[in-house]
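For this view, one protein chain was removed and the others were kept in their places.
By written order: A and B. Residues from 1 in each chain.
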Amino acid sequence: MGYDNFSTFHTSQDGAVLTVTFDCPPVNVQGIPMLDDLNRLAELLERDRGIKVVVFQSAHPEIWVCHADTHFLKDMSIDAVDRQDVKLLYLQEVLQRISEVPQATIAKIEGFARGGGHEFALACDMRFAARGKATFMQMEVAMGILPCGGGASRMARQVGLGRALEIILSAQDFDADQAEAYGTINKALDPDDIGPYVDALAKRIARFPAESIEACKRAAYASIDLPIQEALKEEAYQLFQATSRTPAIRRFAQADETGVQNSLENQRNWNQIVLAVQEIL
Amino acid sequence: MGYDNFSTFHTSQDGAVLTVTFDCPPVNVQGIPMLDDLNRLAELLERDRGIKVVVFQSAHPEIWVCHADTHFLKDMSIDAVDRQDVKLLYLQEVLQRISEVPQATIAKIEGFARGGGHEFALACDMRFAARGKATFMQMEVAMGILPCGGGASRMARQVGLGRALEIILSAQDFDADQAEAYGTINKALDPDDIGPYVDALAKRIARFPAESIEACKRAAYASIDLPIQEALKEEAYQLFQATSRTPAIRRFAQADETGVQNSLENQRNWNQIVLAVQEIL
Partner (left out) sequence: MGYDNFSTFHTSQDGAVLTVTFDCPPVNVQGIPMLDDLNRLAELLERDRGIKVVVFQSAHPEIWVCHADTHFLKDMSIDAVDRQDVKLLYLQEVLQRISEVPQATIAKIEGFARGGGHEFALACDMRFAARGKATFMQMEVAMGILPCGGGASRMARQVGLGRALEIILSAQDFDADQAEAYGTINKALDPDDIGPYVDALAKRIARFPAESIEACKRAAYASIDLPIQEALKEEAYQLFQATSRTPAIRRFAQADETGVQNSLENQRNWNQIVLAVQEIL
């Protein structure tokens, strides 16, 4: 599919897992070249059912993804606008597009993730961070603005409003354990464990059908934007989208024939059944 | 009120607490008979102000409530539908109806709760799980679908979006402590403690007026579906619904006469006052 010729990261594919490694010295700055790269990456991913999981990591020993480029921040407009005239920033558009790719996205954070870098992590589906290496901060309030790469909008979708406000208003470094306790990341892991953990998770998800992964994402994101009755309708809609495109019915038929639900032994064994059933296409 | 003649569970009433014990060998499968039973249970509860709390438990030594029946899953439609034509599934409808009963509902989980079983737990107001016994999973993505008993819609209403996506996309067993850490359950408890804990909680809530329990539920659920100004209006609306039907004003009048708020000693004692005041009808 041509996941190459990017200037700020390189990619490698292992089965249905695409690993994106940011490598943009000296600090992996989140500039226009990186946003252009991410935008093209999203465009490719939107049309690719061969890739099911994307892992974002960094080649830099201390930095995951840096804050937004001060080059373009210093040229921002200083004119207030009317609410009805406001347009999304390019940074917001690109990160929202990444958030909406049909693949499962995992941020594997082993360094600084501040400002726009942290906002990029929040635009991924899941986040794991290495103890002693990952450091987070939203510094925008101190500069005179607010997190405007979706950070002010996405933070409270991960943690309670009170903890979101503390992170956004305090402009203070916090580490992986604090991030886990507050809920901005899924889990803090020891530096030696994060690689195998994310690898196993990515490979597990990559065994499942691309279309059910997409259906899960669509319904989960919709659920926090909609009242429950509308969310349930979207869930039902996504179900039929999935069954029309996946081997679901054949898998349930086989599960029915082999009597999964008639056997306590089988019930004990679902962690393996979900893998074994992938042979039914 | 006739809480009998169910085929997949039996019930017992102790004061205003109804205990529903799933008992549908071999594995408490979530089939049409169970959904029919739950639908009839909800219908009875909707009209019953004598029952104030419902506890859901299982007679099975290893299984709380099993996933949805593969018999009907294998016959699902594989036709994609238009978004405007989508109808809720029977499973969604029944679990949403359970979610909306006026009683406080408690899932007391001492075994497997996977797929539709876990989604049923998420449709209850509160969830407690026994360490070493409870095991959770959403396996749908692996089968080719998504959690479609409200699970894709309700998960992020309990935990952050990132952790909801991990649970839904990884199709992996997780235990009571992990569930507590992520927030899908209220608390993990030792196997010997869960019985007394849930019993005490159920009996405590059951002492309070049925109409204020309902008002609390209505306002709390509405609050996550509505912007804050609309949520506050619903809260005020539920207040007047409650005061028109409960002894609230007489209780406040007595609290005022006895000077609760003039005495530090009384202020120290609210945990008991809330029980003592139940004598005022």
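Keep this in mind: a contact is a pair of C-beta atoms (placed from the backbone, for glycine too) under 8 Å apart; a residue touches a chain by one contact, two chains touch by 3 or more.
Quick caveat: nothing in here was measured; it's all calculated off a predicted structure.
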> Of A:173, A:190 or A:257, which sits in contact with the chain we cannot see?
Replying inline: A:173
>> Among B:159, B:176 or B:194, which one touches the chain that has been omitted from the display?
In response: B:159
> Which parts of subunit B are in contact with the chain that was left out?
Replying inline: 104, 125-127, 157-159, 183-186, 201, 204-205, 207-209, 211-213, 215-217, 219-221, 223-224, 227-229, 231-249, 251-253, 255-256, 260-264, 267-268, 270-271, 273-275, 277-278
> Which positions on subunit A touch the chain that was left off?
Replying inline: 26-27, 29, 62-63, 66-67, 69-71, 73-74, 76-81, 83, 86-89, 92, 96, 112, 114, 137, 139-148, 150, 152-157, 159-166, 168-173, 183, 221, 225-226
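Just so we're on the same page, only the chains that are shown with their structure count from here on.
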> Superposing the C-alpha atoms of subunit A on subunit B takes a rotation of how many degrees, nearest 5?
Replying inline: 120
> Counting in whole Å, what is the centre-to-centre distance of subunit A and subunit B, each centre being its mean C-alpha position?
Replying inline: 30
